[in-house]
Structure formats: C-alpha cells, structure tokens
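Quick one: the structure is below, questions incoming.
Every protein chain of the complex appears in place save one, which is left out.
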Amino acid sequence: MKKVMMGNHALSFGAKLARSRVIAAYPITPQTQVVELLSEMCADGSLDAKFIKVESEHSAMAACIGASVAGARTFTATSAQGLALMHEMLHWAAGGRHPVVMGNINRSMAPGWSIWADQNDSLSERDTGWMQYYCASNQEVVDTVIQAFKVSEALMIPAMVILDAFALSHTYEVVDVPDQELVDRYLPPFKPAIKLTPDDPRAFGGLTGSEHYMELRYKLQKDMEKAPALIEETGREFAKAFGRHLGLLDAYRCDDAEFVFITSGTAGYTARAAVDDLRAAGVRAGNLRIKVFRPFPFAQVREALRNVKKAAVVDRNCSYGAHGIFYQEVKSAVYGEAGAPPILGYVAGLGGRDITVDSFKEVAAHAMSKERADEEIVWIGVKK
Amino acid sequence: MSTEAKKPKKMTLSIPPEELMACGHLACQGCGATMAMRYMLKALGQRTALCIPACCWAVIDGPYPYSSLDCPIYHCAFETAASTATGVKAGLDMVGDTETTVVAWAGDGGTFDIGLQALSGAAERNEDIIYVCYDNEAYMNTGIQRSSATPYGAWTTTTPVKHFKNRPKKDLVGIMAAHRIPYIATASVSHPEDLVKKMKKAKAISGTRFFHIYAPCPTGWKSRPEDTVKLARMAVQNAYFPLFEIEDGEKYTINLKLKDKKPVDDYIRIQGRFRHLKPEQIAAVQAEVDARWARLLKLAA
Amino acid sequence: MDDDVGGGVGDAFDEGREPRPLEGPGVADLAAGFPVVAFIRIDDKPIYDKSRIYEPHHVVVVDPTLVEAIDITDGLKPGGTIIINSDRRPEDFPFHGKFKVRTVNATEIAVRNKLGTMAAPIVNTAITGAVVKVLGLTKLESLAAAIREGISIKPEDNVQAAREAYERA
Partner (left out) sequence: MRQKKAKKIVFKSAEEMPLMICSVGDQTHNRTGAWRNIRPEIDLGKCIQCGICWKFCPEPSIDIVDEWPVIDYDYCKGCGICAEECPSKCIVMVEERK
C-alpha cells in the first residue's frame, strides 16, 4: 500500500511492521512524531506493544535493554542530545549483546542550540559497537528498520537507523508500506538462545576481569565482521520479497565513473542530481553512497573505487582536530592498495546548512583542480 | 560437644528455610547488605528477577562467569536500577511471563543520588516493580565516600573528620511518599521476620513498591563485624531508623512501637565513623532523631 | 534504488495519473513568530535533490504580513505564480504584473469554519484549496480525501474550508 508519509512516521511504521513488543522513548525535536505515532498505535491496539514513557533518553535505553534481555523485540528513537545522554547505555546495549533497534534523527549537537541536520551526534557513537545505517529516503527508512531487526537479532548486536533532521524526518515522501504478512515471513519472532528468566537463572553483565573481558569484546568484533555479508544477504532476501534491494552501498552511475562523490544520508541523493548534471557536461561522474557505516564496508568500498581516478568524500560532520569522519574511513579502506585513487575530504552542511547540487559542483571543481589532497579538510559553503 | 547428649527438639525457624543465596560470595565479614538480600529472596522466592546497578552487590554476587543467587540478575548501569527494572518487567510481560517479581536492588548512592531521577520516573508511572534500597549510608563499594544518605556527623573518605558531614540525611522515604505509590516500607536486617512479612505483603501488591532497608557496613562504619545486627537493632530501638509502612503515600503504620525509646548515644559510640563527635554534636543528632520520630508519630496517628 | 522515491502521491492524491513524488523539507523554527519556510517538489520522475528550493516556480504566502517583512519574490522564476492569503486584490501588490498573483482570504474562510481563532487562525487547509485550484495540481475531491485521511480533528470543517478556497481562488 502506498502512503505519503514523513520520515519520522516511516520509522514508526517500520517499528510497527517489525512487531516491536516494547518501546521506551523520550521526546526530542525532531524525533517527536516517531513516538507520537507509536503511542497512538499502541493506544488504538494496532500495535501490540508496551510503550514506556520514560523520563529521559538514558532511561529509555536502559528500559530497552531490560526488555530486550527479557526476550522482547525492542525499539526506541532519539536525536542529538538525547543520543549523547544515552551514550553510556549504548555501550551497555552493544557490550551486553542486546539487539535493540533505534531510530536516530541526525541533528547537530549544541551549543548553540540547533535542531537541524548534521551527523556528529551519531558518529560520536561510532565506537560503541552499534551498527549504523544511514538512510536517504523514507522508503529506505521503513525498509531498513525491518532489515535491521533481522540482522541485529541474528548477530545479537544493536542497530541505529539514521535519517537527517527535516531533510528526511519532516519530509513527506511516497512510501510503499510493506505488507504485514510478508514482513512476518521475512522477520520471524525474536527468540534469543539465552534470556533473563527464572527458568534459567543467570547473572548478566557481572564484574568481568581482564582474563575474560577481551574475549567478550573479540566476539563482538568477530560478529560485527559477519554483518556486511549478512546485510547483503538479507538485502537480497528483502528484494525477493519486496522488490527493493537493501545493501551496504548505493552506487549511482559508478560503473564507468572516473570521478566519484562519496556521500551518506540525504546528501547522498542530492549528489545523484549533481552527477547527472556533471555527466551532461561530459564528466564521467558517479556517486557512491555509503549506507552502512558500522560495520564499515571496507572491502566493498575498496572494490567500488578500483577503477576510479579520483574520489571526493563529502562529510556532514567533523572530527575536530582530524577530518571528516567518513573521509577517515574511506582513506583507511584503500590504504596501501596499489593504484588507489587520490581521495579528497570535504566538510559541508553542518548545523543544517543546506547541501545543494551546487555544493557538489563546487566539490567536483575543486577536486578536479587538485592532483592529490593537500588540505586536511576542504570546507564547502563556509564564510571564512 | 556432642549431639547425643541432648535429644533434639523440632526447630521452628522464624523465616523461610529456602536458601536462594549460595556461599562463596564476596561480601565483607558481617555485611548487612548480604543479609538483606538473603531475607528478601526468602520472602519473594525463586521467580524473582533482579536489576542490580553499581553497588556492593555488583561485586558480592561474584565475578563473571559466576553468580551466588539462584535468581536471574541483570547487572545494570549505576543510575538505571529503576529504568532497567521497568524494561525487564515490560519485556517479561510481553513474552508471557507475568508471574515473575521484578526487583530493582540498589545501594544508597544508586538510589538517593545518581538513580533518583529514574526511580522518580518509575514511581510516577507506577511501574509494577519492587525497588529496594539497601542503605549503608555511603558509597561503600568505591571506598566509603559520602552520599546524600550519609547521616549528619559521619566521617567518610570525602568528609574527613575536620569537615565531617554537617547536613542531615535526605528524607528519601518522604520523597517516595510524595509520589503516592501504593506501598513503601522501611526494614532492618535486625528484624528479618518483619522484613520478610512486609516483602511478602509487597509481593501481593501491584504498582511501584519501595523498600528502604537499613544495612550496617562494618567496613565503612568502622564497627566490629559482629555488631552488625546489634547496630541495626539499636537504630530501630532508638528511632534512628524506625520501622514503618506507608500505603498510598498517606497511611502510615509504625511496625515497631517504641515504648521505651533508647538514646542514640550508645549507637553512636560504637561506630568509628562518629568517633570525633563531641557531646553537643551527639545532642544535635539526638534532637534531629527526636524531631523525626515526633513527626512520624504524628503522621501515623 | 531508483524506484524508491518514484511511487504514487498516496491514495488520496493519486487519481490514477502518473505518480508524483512530493517533498517538503520543513525548516520549522522552534518558537512562534519566526517565518517558516517549507518546500515541495512535484515531478513525474523520481526526485533525488533533497536540498531546499532557491528558485521556485511558485510561492505560497500563508502569512500576509510576510509580504512586508521579506522579499517573497526572491528567486522566483519569471512568470511564476504567487498565491497570497490576503483580503486584498492581486493588483494591490507591487509585484503584480511581473508575476502572476492570486489572492484568497484563507484567514476569513478558516475562522468562519471554526478553524483556530481570529488571533490564531489555522489556514493550512484553506490555502491548500487555493493552491490546488490555481496550480491545477489535482481535483478537489482528491484533496478532500487527503484531508479526511490526514486530519483527525474537525476533518469536515477543514474540507469545507478547502472547498471554499478552491471555489473562490
């Protein structure tokens, strides 16, 4: 069934179709419509879930962890300051192997107060052990929530489904809402092998000495490494059931491309329009949108850049004192590869500043004038 | 010593014989918190799920991959006992287990200080959990630092003798009563029968139930391990820590009426943490205890 | 991924025509009193550009006081349409002639249909009626169906407001 809906409601529909059983959430702009719709769904009985209206994001994630370890499929959503407040619990969810799925609306971190998009909130959580999916359309949001549960529960690793503030969260798009029966076939009920129950009493997360801790984290990393293949496999399965492929990367006109943008989020769709314009002007351009940031698809990025002559990573984020964060990862993906193309790093769109087709053209013009990267960060659209 | 000398009579135990706590745990000698756990589990039984934040019990239970309790435990973040328990209860309900009692089990630091927001949130929502604060009046697990449960006059490693704590203990039970939750009780390890009875009563009530259990700590109070029960009993008898219940935030019942209320003097003097107190300061403690007791009598009248 | 933004505009907007993707990146401010700008792109092909619109074909002015406060014609393509919620006539506006100006008194329509108050009228549905008519986007009945689906409070009053604006514009 096709519906026109905002990105936030796409998250709610994803959580509903996945038959989330416990939702614990706290409101924050620009996430509020996610929880408003979910609480309506719980109230009118169209979703059989417990909605816990907690008093903070920290408690939201704590409650999700508690529900997850008890064996319930668990969903929440937040943004920016809320995500930062959850930080401690994000480690808890991943370290404890609780496959919570969370929507995060990419919003800039204060101060000054900002409600507009950039990625520093979610990328500040890159080392917590959560999978991170960055979406570019509302269709992708609803589909990815369903896929994320499947992957997360197979690996017992939590996942964030991430969308840009306003550019997606409040943008109405046409969404083909997946059929519930097909979703049920694609995503069976959550049945963890070990859970918190008096029938099999165990203590979870107790004091762990240095003789054990490292092995437990080694296991987390090893399972994370299984995720790229599983995301591709479940993405193909999704395509079979719903006609839409969900993968690690979204390569647009990259096959014969000499120059590619490397992008994420909604900017990764705007870049397509820029690619079309550049192609019309005779530049063999392409756009490689990175959809899954954690685990980082190193091998796939390396492969995608094999025949490229130059790549420009456009980051809507900045690791202050270093680089744009996708830029760091892309560089490390091709490090040491014979014939790896020069890769340049650009930062644009912080605090919700628009990233336009013209922004990408400016990036392309700059990149093509350079032999190699000679600045740590090239700023786009900043009044220097 | 021989058992043949006397014919054994049938023993009558005043608390349930079932043990859900095994030996080998890591509590200090004479630990009140450990006794509190043992009594609570005797009352609630095996179908109990515990959420334990950072506190002595995070260590007492034993390190990975061990546990001393025959109940499921989730070791949760410091400030999340109430919120994690909320989630566990919701999760169990949604997977069809509506029978298990969910308990948040936290120390005074995790309750009076860092976990107060989550506790207040859970109580305001009237989550169907039992929240137990075992109170040893300081951050004992980290090495005896003051908490807002530390009483007036006490030495801790962050309130040295020259700057001992000169503010009274936070009235947490009063705060919880203001949430109008169905059941609140104080209990003491010196009165296990009373503790078990009230815990069983609480188990049959739904909604948020709050227990404040007095649990002396020989390590932190600089008292003798063998005096743990004695100290707890003295605190009950001198109204330093009276035993009472509050139903629906309003109906106060004093469980142990004090016909002959003892002075606090003896109680203070056998604890190293109060050694520096001068007579006038002990008199100030007495005045505070008397005032609190008078107020409680009024509320329970 | 090419088809994922190319679906229909939803049941109510669909009418069996070529689907039209629809976007509106809201740049809503937190507090009342700030100008709010929102955008919509309409096309028969998938739309990938997620940025704001700087050179619109049409401008809809919901709050008439903005005409004095900001240059509402900024970036507007020559010959573009401006639809203003106003009790004034199109020729009363200085940019009349350069652009195609249409006015509708959405505030009066909204208030008469008990949508908001005189101090804070809720004019969205009324102005939408005018927009649909002037730009020839869809049929009135499709708009009415969309309003009934999307608005749970006073849906019929909102439909009536849209209808009146549609008829008057």
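Order as written gives the chain letters A, B and C; numbering starts at 1 within each chain.
Everything that follows uses one rule, which is that contacts are C-beta pairs under 8 Å (C-beta built on N, C-alpha and C of every residue); 3 or more make two chains touch, one makes a residue touch a chain.
In this text the structure is predicted, and so the values were computed from the model without any measurement.
Enquirer: Tell me the shown chains the invisible chain touches, ordered by label.
Expert: In the entire complex, chains touched by the missing one are A, B.
Enquirer: Which of A:A43, A:I194 or A:A365 touches the chain that is not shown?
Expert: In the complete complex, the chain left out is touched by residue A:I194.
Enquirer: I'm checking contacts with the chain that's been left out. Which of B:G24, B:G96 or B:P279 qualifies?
Expert: Touching the chain that is not displayed is residue B:G24.
Enquirer: Contacts of subunit B with the missing chain: which residues?
Expert: 1-3, 5-6, 8-15, 17-19, 21-27, 29-32, 34-35, 38, 61-62, 64-68, 70, 73, 192, 218, 224-230
Enquirer: List the residues of subunit A that touch the chain left out of this view.
Expert: Touch set of subunit A with respect to the missing chain: 69, 95-97, 156, 193-194, 202-206, 208, 212, 215-216, 218-219, 222-223.
Methods note: only the chains that are shown with their structure count from here on.
Enquirer: Which word fits how the chains touch one another: line, ring, star, complete or other?
Expert: Graph shape, chains as nodes and touching pairs as edges: a line.
Enquirer: Hey, which chain ends up farthest from subunit C, C-alpha centres compared?
Expert: Relative to subunit C, the chain whose C-alpha centre sits farthest away is B.
Enquirer: How big is the gap, in whole Å, between where the Cα atoms of subunit A centre and where those of subunit C centre?
Expert: One centre to the other, that is 33 Å.
Enquirer: Using mean C-alpha positions as chain centres, tell me how far subunit A is from subunit B in Å, no decimals.
Expert: Taking the average C-alpha coordinate of subunit A and of subunit B, the gap between them is 44 Å.
Enquirer: For a test of understanding, state which residues of subunit B touch subunit A in their complex under the given definition.
Expert: Going by the criterion above, the answer is residues 46-49, 51, 58-59, 61-67, 69-77, 79-80, 82-95, 97, 100, 117-118, 120-121, 124-125.
Enquirer: Given the complex with subunit C, which residues does subunit A contribute to the contact?
Expert: 1-4, 29, 115-116, 136-137, 139-140, 164, 166-168, 170-176, 243-245, 250, 266-267, 269-270, 272-273, 352, 354-357, 359
Enquirer: Can you list the subunit A residues touching subunit B in their complex?
Expert: Contact set of subunit A toward subunit B: 21-22, 24, 49-50, 52-56, 58-60, 62-72, 74, 88-89, 92, 195-198, 200-209, 212.
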